[in-house]
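All protein chains but one are shown at their positions in the complex.
By letter and in written order, the chains are A, B and C; residue numbering begins at 1 in each of them.
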Amino acid sequence: MAETVLETSGLTMTFGGVTACDAVDFKLKARELRCLIGPNGAGKSTFFKCLTGLLKPTSGAVFMQGEETTNWHTHEISSLGVGIKTQVASVLDGVTVHENIWLAARRFFSSSIAETKAKETIERLYLGDIAKSNVGQLAHGERQRVELGIVAAGDPWLVLLDEPAAGMTSEDVDRMTEIIREMTTTAAVIIVEHDMQFIRSIATDVTVFHQGGILLEGNVEQVMSDETVRNVYLGKKA
Amino acid sequence: MREITLQRFTLSIIIAAALMLFLPVIMNTFVLTPLLIYGMLGMSLGLIWGFGGILCFGQAAFFGLGAYAYAISAINIGESTIPMLIAVMVPAIFAAVLGAMMFYGRLGDVYLGVITLVVTLIFFKFMNSTAGPDYVIGTARLGGFNGIPGFQTLNIPGLPDDYIYGDSLYYVTFVLLVVAYWLVNWLLQSPFGRVAVAIRENEQRVSLMGYDIRARKTILFAIGGAIAGLAGALFANWAEIVTPGLFSLSQTAEIIIWCIVGGLGTRLGPILGAAGLAYLKFLLGQQAFIDNTIIMGLILVLFVLFLPKGLIPAIESVWKLSVGKRRRCHPSRRRKGRAITNG
Amino acid sequence: MDLAAVIVVETVYVIASLVLISAGLAIVFGMMKVINLAHGEFMMMGGYAAITAVNLGINIYVAILVIAPLVVGVIGLIVERLVIRHLYGRLVDTMLATWGLSLFFVGIVTMIFGNTTTGISTPIAGITVGNYQINGYNFFIIVVTILLVLAIYLVLKSTRLGLIARGTMQRSDMASALGYSPDRIYMATFFVGSAVSGLAGAVLAPLVGLGPSSGGAYIAKAFITVIAGGPSVIAGLISSGTVFGIVNQFFTFAMSPVIGEVALLVCAVILLRLLPQGITARFFKGKM
Partner (left out) sequence: MTMDRRQFLTATAAIAGASMLPFSVGAADNIKFGSIMDTSGGFDAYGKPMDMAMRLAIDEINANGGLNGSQIDINAYDTQSDMALYTQYAQQLTRQDEVDVVHGGILSASREAIRQIMRKSKTLYFYNVLYEGGVCDRNIFINGVTPAQQVEVLIPYAMKKAGKKVYVLAADYNYGQITAKWIEKYIADNGGETVAVDFFPLDVSDFGSTIAKIQAADPDLIVASLVGGAHLSFFRQWAAAGMNKKIPMASTTLGVGNEHKVLTAEEGDGIMVAYNYSQELETPENIAFKKKWADAYGDANSIHEIAVSHYQGILTWAEGVRQAGSTNRDDVLSALETGISITGPGGVVTVDPKTHHAVLDVHIMEFEGQKMKVIETFTQRQPIDTQAVCDLAANPDDNTQYEIKF
């Protein structure tokens, strides 16, 4: 139960003279759900991109299930069984919902199993009605859900989500919460998020980023009531 | 699902066979053969550009390379079977190397265009400067601007004196085009092809799914190179001479125009675009009233402006519209039409 | 020693002519992210405009420096209004459409002037360096190029248009944010870019034979120079022009003009592989 599936040590990312991520040490256990929060520019998105291979960290290391993945390419990291959703919905516009999800499943399973997986995922995410539609024609919330389906289709053991609730209706958010909860039965999940309401509804533990480093980690209520956090995060926001 | 594919396969074979026998009735085979060859060449770019999203300004390089590889090996070997294989392999390997260099270097669209264009120019300039007697591969003189004439042309495998030319070259070309078409079709329906289309749609997403897009693009590029190479070899056999003009900018431009006019992202579009425009060029050559380049230029500009998707999708949608009207009373059947959109 | 001087002059000349033939394309690409593949034909038409004007008895310098840029600028304006403006933001489509235009212009010029090579003589006599004669016109080209680069620099640096243009280079929505119609800015930029292409074609016309398909000889080189130069117009042009010019001349003198050309192309491929965003994306960042 207490096995660590993701770990970073001294993860640092500098752009020119600016240090966006400053020697971050971070650990995540199997089937844990963790939210990364913090004001804009706190470094949480940079940290996220370093985990997913979209950015190559300046120094430090990333370990996934004990294996060092520091300078790996994105596709190599996701091939380990990591599901990733980026900030802006990244889906395949010109093809159908089913094709999107099938392709994601096909990376890990044979064609016929992928077909079953895709069907299951489509059921699970309530995408049945639009399974044959081209993703390009869908509404924002639906696209976000399709991307979640892509993430889920490969049966990942680690899921990384960047702002999954952004721009969604409350109904969509509820559905999303339910889906993510279900994911945690098999996978560890990291969510980068602004929406405090969503975070409260879903998370137990949060990590607060500030000025490129980790300010505080702990239970969501406890963190929210912390004076320092209120100052740097909520204070600034107001 | 499988039954439908089989049915469609049989049906298309029958259509192809009927076309193959019918076309020579209305047109001479020596006019038809190059149209088929250009169709194959158009298809090769249609595959990597229309389905793989790789805009290659250098498809002429693979075409020329195939033709030259055939001519040079045919002079050295004599019998045509192995040279045909070489003519497919050489451009494929070259495309793989070039593709690996570009895709592993993560070059963007425009830069890809520049590099492929530059590579074509290098071939053009190099081949043009090989007139001297020092440029020899085996017993074949490269010949510079004048090119290489007088090589062994296609023969029945194993019988170097039984040439396949004229009408029989037409039939062989037709069969090869149909085979290549079906291979491309099969490829596009396979997981590899579906991933390729996905890469065209959104590289980052596919990479996030865990697919190595660099390797896949490289392989697709090599397949496109191989088909262009085959077209080049057939062209060499038909023209019985290869010249550096095969590598020229205008040749490259024409291939791109074929694809745009026919319709990118369709399987038949580039083939029909190529054959149609090549025939138009052939007809224009028999008059002296208007310069051919004006027409080609206008066609390209007008298509980009008004029909950027090309003829085939336009015809398809018009047809669907009219069929849709007729079928309005059976709303249950309307869904069917769109399943093709991604193919 | 004299030979060394001659080689230096020839090299500077090659660099200058690379910058000159690429400038119009660079302006349009830098400001508008539009690659005008009819650039070579714009140059060719600049050449024809100058030659026609000279044949009509107009002073050769007026023809080259005033008439040719104006004529081609106006052609550019028409092209922008009729074709390019419908395609903003569609990089590949503009490339294809301008490629079509280039074929079209070749055809039109062939119909008007015939497909024969024409030209005018250079207005400047040869210059003697020690035992050598150098084409005096080379110096004219070098001077025109320097003046052109200075002019672009001054316009960008100290005029209002330049300010907006620089803003637009960084962010395409800048012009509208500043309260200017981007449509107007693009139109003006394309006019200037076309005029510079016309100027380049006219300046080179006395040196090379001019035919309807002459443009093809320039477009590839200009295209490569601009792309390899990267996002900054002036720094990009000068840096890539210098690299390519030196490589080209070194191999030309050491071996032959063909090897020189091929070396230039190979160098371009290597450069783009190493610096895929162009030289100025890595060095001279943020310069003009």
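The criterion applied here is as follows: a contact is a pair of C-beta atoms (placed from the backbone, for glycine too) under 8 Å apart; a residue touches a chain by one contact, two chains touch by 3 or more.
Keep in mind that what you see is a predicted model, and the values were worked out from it rather than measured.
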Contacts of the unshown chain among the visible ones are B, C
Of C:Ile58, C:Val92 or C:Ile134, the residue that touches the missing chain is C:Ile134
Among listed residues C:Ala188, C:Val258 or C:Leu275, the absent chain is touched only by C:Val258
Contacts from subunit C to the absent chain lie at residues 3, 6-7, 10, 13-14, 17, 110-112, 114-119, 121-122, 124-126, 128, 131-138, 206-209, 211, 213-214, 217, 249, 252-253, 256-258, 260-261
Even though one chain is not shown, subunit B touches it at residues 26-28, 30-31, 34, 125, 128-129, 131-133, 143-147, 149-150, 235, 238-241, 243, 245-246, 281-283, 285-289, 291-292
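The rule we apply is simple: only the chains that are shown with their structure count from here on.
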Subunit A and subunit C have mean C-alpha positions lying a whole-number Å distance apart equal to 48
So, in whole Å, the Cα centroid of subunit B is separated from that of subunit C by 33
Rounded to the nearest Å, the gap separating the Cα centres of subunit A and subunit B is 42
Contacts with two or more other chains occur in subunit C at residues none
Residues in subunit A with touches to at least two other chains are numbered none
The residues of subunit B that touch subunit C in their complex are 55, 101-102, 105-111, 113-115, 117-119, 121-122, 125-126, 128-129, 249, 253, 256-257, 260, 290-302, 304-305, 308
Note: in the complex, subunit C contacts subunit B through residues 35, 83, 86-87, 91-93, 95-97, 99-108, 110-111, 216, 220, 223-224, 227, 258, 261-262, 265-266, 268-269, 272-273, 276-277
In the complex, subunit B touches subunit A at residues 191, 194-195, 197-198, 200-202, 204-213, 335, 338-339, 341-342
